[in-house]
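As you look at this complex, bear in mind that one protein chain is not there, while each of the others sits in place.
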Amino acid sequence: MLLTPGPPSGAASWGGRFAAPVTYLVFGLLDILVFGLHAKGTVTFSFTPEFAKVRVPNLGLPAQVTAYVCGAATLALAAARLLEVFGVVRLGRVPRRVIIGLVLFLFVIALLAWASGGQSIPFNVVNLLAGTLSDSIPIMLGALTAVICSTSGVINIAIEGQLLLGAFCAAIATTVTGSLWLGLVCGALAGSLVAALLAVFAIAYRVDQVVLGVVLNTLVLGLTGYLYNAIMVPYGNTLNSPATFNPVKIPGLGDIPIIGPVFFDASVFLYITYVLLAVIQFGLARTRWGLRTRAVGEHPVAADTVGIRVLATRYRNVIIAGLIAGIGGAYFTVGSVGSFGPDMSSGEGYIALAAMIFGRYTPFGAIGAALLFGFTTQLQSILSSINVPIQSNLLLLTPYVVTIIVVAGLVGKVRGPRAEGIPYVKS
Amino acid sequence: MTTPPPALPSPEPGPSTTGPSAAPQAEDEDAKAKDGRSFGDFLREAVQENTVTVTVLALLSATVLGGLLTAFTNSGVLHAWSNFFSAPGNAIAKAWDAASGTYVALFEGSVFNPHTISALFQQASFSTAIHDGYLSAVFNPLSETAVQATPLILAGLAVALPYQAGLFNIGGQSQFIGGAIMSAWLGYAVNLPFFVHVVVCVIGGFVGGAAIGWLAGEIKARTGAHEVIVTIMLNYVMQYFLAYLLSSQSLLQASGSSNAITPAIASDAHLPLLAGTHLRINAGFLIALACAFAVWWLLNRTTTGFEFRSVGANASASRVAGMNVERNWSLVMLIGGGLAGLAASTVILGTDFTLNPQSYGTYGIDAITVALLGLGRPGGVVAAGLLFGALHAGSPGMQTATGTPVQIVQVIQALMVLFVAAPPLVRATFRLRAARARGVSTSMSKGWNA
Partner (left out) sequence: MELELRGITKRFGLLAANDGISLSVAPGQVHALLGENGAGKTTLMNVLYGLTQPDEGEILLDGEPAKFGSPRDAIAAGIGMVHQHFMLVPVFTVADNVTLGHESSDFSRGGLGGSSPRGILGRGGLLNRGKARRDVADLSHRYGLDVDPDALVGELPVGIQQRVEIVKALIRQANVLILDEPTAVLTPAETEELFRIIRQLKEGGTSVIFISHKLREVQAIADTITVLRRGQVVGQRTPPVTEDDLASLMVGRNVQLRVSKQPAKPGEVVLDVADLTVGDSGGLPVNGLSFQVRAGEILGIAGVQGNGQTELCEALMGLRPTVGGSVTVNGRDLTRASPRARLRAGVAYVPEDRREDGLVGTFSVAENLILDMYDRPPYASGINLHLPAVRANATERIQEFDIRTGSPATPAGTLSGGNQQKVILAREVGREHKVLIASQPTRGLDVGSIEFVHRRIIEQRDHGVAVVIVSSELDEIYALADRIAVMYEGKITGFRDPDVPAAELGRLMAGGADSSGVPGATVEADGALLVDGAQPVREADPAHEGGAAPDGDPGYDGDGAPAPADQEEA
């Protein structure tokens, strides 16, 4: 299981119960003491991209007050959560998640108030959101891969390797053939190749799945690094200069103010993600495939006794999921920067896993969590571009710190499918 | 406690069928031993059924695959193969040359290079030969292997020890960096008497790594978050943190230049050399071996190690028996992190003498492959560390001589681990019979199906 049980529940073990209110408290204090105290001037938010048909008016707020207000609201939420810990109030599951979202939202507002306060150029929210979506694409696709595999009972730690090999193969395929779509397909196939290796070793040879995933990632890292140096560097023009997909604007939908430019004027990969999300969510909840997949991950013995072929189902699902990760990998090259570089995926495969856990093993939840992580990456790059007085390296490590905080502090007890990671042995 | 998952309908009598059915076969074996076997039978069995055979074949397979990869990414070879049908002999010869050339170069760089002997005997006199380092040159490859193996062994132990306790420590890189920061800073910023200085720096390295390891262990113990994700995130965090520290002269950066690098370590903080000034082998190698022994002793001869192993094998039963599982997690991660920090010390104080943003190299990743190849046991880690150390020692020369990029080493390492991880795959390929449950294969399979 990806989450091992900690100390027995119900205890006042300080990690479990107090983690959330303490985390919110920290955020609130940051809002006030770091952002509030140092904010100055007015922060202006703009909501319109450059060439939009409909212009939405800018929003200007006094920076320091904004930060203080955010901090105060966060502290109130922390207090509410603390009351719940002591049993004074009762919060349902949904309000608790809403609170998490609110705390993070207020934190970002306060951060932006401080960072952008007093600047001459307004802070373009649309760019932030659109950038978030595009930065999140590999994580979203990786998280969907993870969801399918985990639901079937297989822990797929090799998503990182699937992304990386997908990026590599897409770059070469597109450069050599000149076709973007062929590159995408090759990337997908590369991802499923790694997934097939994972499936064989995990299902047939019953190797420990966590160890196996890490080893496969190492293999892909070494292989792509080696091939990069051996053939891509000397033959860059013929092997590593792919074209990239252009953004595609959906007519009509793309012109809606604020939402349009964010959701409907973007990369093809994002549209693929929408479709996959819908298909997978629907598939798992409403189709025979979904029911059987979930049975295989929860109680493979029961599934076996009603005649479902457990191992075949796992193989099929893992390999198909690998295609999705491969597409996510292709995004790194033919979807954005073009040529391949060593270790391009820089840990996003692992972040995708964290997104799945944070999203409670559901497709929508995983996508939501992936967006959160993508947001921190996007925020970091925007902040460095507006010359915020934080050293660039410190900014670069924020997505990773956020992941740790989220997985440790905010996730709480998440149970994955009961048979996750346990190889199935027929008697 | 979790209630047990519904059991497979299993036949009730006798031992469980989910594990290797050792009991009936063990009786069979005892009977056979009493009958006595011919030496030929014994040898044949030992070769065909022994798990060591499987391991050796696994390593060989990986080597062969690596060789194929090297050959077929070599432009000369590819060119020759494009004319395969007109000159098949040439194509095959070229492929063979490329592959074997790579391995020969690796061997010469890590074990023994015959040219050094001839160079030695060309010297005028024995004393000048020694003085100018020609004798040392003969042992240089071995010395380099030891030098490369040192941090690999220590980092491998950093993964293997928590593995015995059921934790997968992939945070070697973050713990290495923690140790590197401490030992580097103590090395240049602090003034201490001759012997004390180096000892303090080494201990500092342990402490730096232990702190990061402990952090990961605590997070797992208190919140149940899986150590894989937390440690990988910490790897990236520490990587950027190191770059940050080296970016400002008020922190760790050396004054006088804009390079992201610390000042040089004081010379009395260098680890003493073991075989003269021409060879790099230093006390770090001894530290590595001593730590391997210490880890073995800890695991098998102490109550702490007993707890670690118990928690790793069955945390539930350990809890019922009164052990504090979470405390053990924290402790084992602390020690593991410390070992990774020691690895950093041996690098900073033994060969590099300074710290830069890339100092962590590939030690974190290599640690995992070393530990897995060594089957999670201290003895195995030393053996695997030496093997991979040899690969690392030989690879710069290999790249110079044949043009093969050094990353091939990483590929070979990962392939080795993959093949060793799946004995059935190797057995099927080479048509070996399954090894009997003599205790060796049972303990190996424990590690892979945690």
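To keep things simple, chains are lettered A and B as they appear, and every chain counts its residues starting from 1.
One rule holds for everything that comes next: contacts are C-beta pairs under 8 Å (C-beta built on N, C-alpha and C of every residue); 3 or more make two chains touch, one makes a residue touch a chain.
All of these numbers come straight from a predicted model, not from anything done at the bench.
Shown chains touched by the missing chain in the whole complex: A, B.
Between the chain not shown and the residues A:Thr177, A:Thr238 or A:Thr287, the one that touches is A:Thr287.
In the complete complex, the residue from B:Asn83, B:Gln249 or B:Asn314 that touches the missing chain is B:Asn314. Which of B:Phe72, B:Phe139, B:Phe306 or B:Phe430 touches the hidden chain is settled by the complete complex: it is B:Phe306. Although one chain is not shown, part of chain B still touches it, namely residues 1-4, 6-7, 9-17, 19-28, 300-307, 309-310, 313-314, 316-324, 439, 442-443, 446.
Where chain A meets the chain that is not shown, the touching residues are 8-11, 286-292, 294-295, 298-299, 301-308, 413, 415, 418, 427.
The rule is short, and it goes like this: only the chains that are shown with their structure count from here on.
Against chain B, in their complex, chain A makes its touches with residues 2-7, 13-16, 19, 157, 201, 204-208, 210-212, 214-216, 218-219, 221-223, 225-231, 234, 299, 301-302, 346-347, 350, 353-354, 357, 391, 393-394, 396-397, 400-401, 403-404, 407-409, 411, 413, 418-419, 423, 425, 427.
Contact residues of chain B toward chain A in the complex are 2, 5-6, 8-10, 17-18, 69, 73-75, 168, 170, 219-226, 228-230, 232-237, 239-241, 243-244, 247-248, 315, 326, 365, 368-369, 372, 404-405, 407-411, 413-415, 417-418, 421-422, 424-425, 447-450.
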